[in-house]
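Complex shown without one protein chain; remaining protein chains in place.
Labels A and B are assigned to the chains in the order they are written; within every chain, residues are numbered from 1.
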Amino acid sequence: MKSSRRRFLKFVGLSAAGVVGSTGVTRTVRAVSEHEPPASQGKRWAMVIDLRKFSKDDALIDKIISACNTAHNIPDFSDDPKNEVKWIWTEDFETAFHSQEFHFIREDLKDKPTLLLCNHCDNPPCTRVCPTEATWKRESDGVVMMDWHRCIGCRYCVVACPYGSRSFNWKNPRTASNLANPPSTYPTRMRGVVEKCTFCDERLARGQQPACVEACSNDEMVFGDLNDPGSKVRQILAEHLAIRRKPELGTQPEIYYIVEDPRTLQEVAPAVEVFEEEGGHA
Amino acid sequence: MYDASKIVAGLAVFAVLATSPLWFNALSNASPAAPALQLPTNGSTECVEATDYMRTSHMALLNRWRDEVVRDDIRTYTSELSGKSYTMSLTGTCLDCHSDKEKFCDACHTYSAVDPYCWDCHVIPEEAK
Partner (left out) sequence: MLEKALTGSRSYWSWIFVLLVIIGAGVACWFWQFHEGLTITGLSRDVVWGFYIAQFTFLVGVAASAVMVVLPYYLHDYKAFGKMTILGEFLAIPAVIMCMLFIFVDMGMPNRILNVFLHPSPHSMMFWDTIALGGYLLLNIIISHWTLSAERREEPPPRWLKPIILLSIPWAVSIHTVTAFLYAGLAARPFWLTAILAPRFLASAFAAGPAILLLLAFFVRRVSTFDPGKKAIDALAKIVTYAMIINVFFVLMELFTALYSDIPEHVTHFQFLFVGLDGDNTLAPWMWVSSVLALVSLVVLINPKTRHNYNWLLFGCVTVVVSLWIDKGLGMVIAGFVPSPLGKVVHYSPTAPELMISLAVYAIGALVLTGLYKIALEVRGQIKHISY
């Protein structure tokens, strides 16, 4: 090729790259500077699951899981476990807290079904790794949200979650038999994005409780605002010992599990001094 | 110019290909008339915004709704046309009036060979139980 034609082509190429590049740079600069402003003290949603109220083959568990699955059009791939998508499910107690390495576990705890879902951590490792902010922690109320329009399906968040809470759509969820006619008008997701529980953000916006909590009848699951000292969740946590999954990792999970023996502390150890909280409970 | 015959021939082929939509439509029986849209049958005469604006920019409006609902948890929209409040929802608000997707949304989209993938996720009320 003659050098002048070569030079012309180089010039055209560089100009095109320059135009694209400059718009890209200005966009990036604008995006980085448009950071979410820090919110004033808002809500901190959390959930307490009272494991004392659950037992094996409890019909309530299916009711709870179905409430979520129906409300959110979760595809049923139980015949195809490789493609499984689940937002809330149960494992037995030993598996849910397997790093405890229980030996001689109390009989009623051995097979106790433990409901697992996204912990909506206060220090979430999953949002830290997302390269597109398709998942983020809402500063106003602590919900770890998903934006299915933005997710690129890299699954880095799935890798970073220490609790296995996230599912990826390996195939089109509408191919699942239960979604041929979706049970609800909640948008299904598409093949190629990651999904998980969002604490029913669409219901929270209407002042309602999450679907799983609403399926309960006797405070088996309690949902509330930890920033409100008078809330039921704060009350329960003040009265009972509750544990969280893998707390040593520093994720600050906000799903609390009450495990303790049904007998009260007074029955077990009458001589132990019980501290009174200011204006609170024993 | 070197290789003049090859270059001119190449340019001619390119010109034909680049203008193909024009002469293809001219030669075929494609109707130039705009598609007939079925307007809402639920009695509603007013959309969220003015018809002209919706015709040109409903995609931009929907994108804005998407970001405000999903990312900012803002779910109420105030119409610039009427001042009325609407819930920002494709399925819940738009399809509430424009209930026949085929005769409304698809009529224009098919005509202009546009294939939005909103419907891969967003549920059309008829198909839900």
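Criterion: a contact is a pair of C-beta atoms (placed from the backbone, for glycine too) under 8 Å apart; a residue touches a chain by one contact, two chains touch by 3 or more.
For clarity, every value in this text was computed on a predicted model and none was experimentally measured.
Q: Which of the displayed chains are touched by the chain that has been omitted?
A: When the entire complex is considered, the left-out chain reaches A.
Q: Touching the hidden chain in the complete assembly: which of A:66, A:172 or A:185 does that?
A: Missing-chain contact among the listed residues: A:172.
Q: Kindly note down the residues of chain A that lie in touch with the hidden chain.
A: Answer for chain A: residues 1, 24, 27-28, 31-32, 81-85, 91, 95-96, 98-99, 101, 125, 128-134, 150-156, 158-164, 167-172, 191-194, 249-251 touch the chain left out.
The rule is short, and it goes like this: only the chains that are shown with their structure count from here on.
Q: Taking each chain's centre as its mean C-alpha position, how far apart are chain A and chain B in Å?
A: Between these chains, centre-to-centre, one finds 34 Å.
Q: In the complex, go through chain B and note every residue touching chain A.
A: Residues 2, 66, 70-71, 73, 75, 91-92, 117, 120-123, 125, 127-129.
Q: Please output the residues of chain A touching chain B within their complex, sorted ascending.
A: Per the stated touch rule, the residues are 2, 73, 138, 140, 145, 147-149, 172, 174, 181-190, 201, 205.
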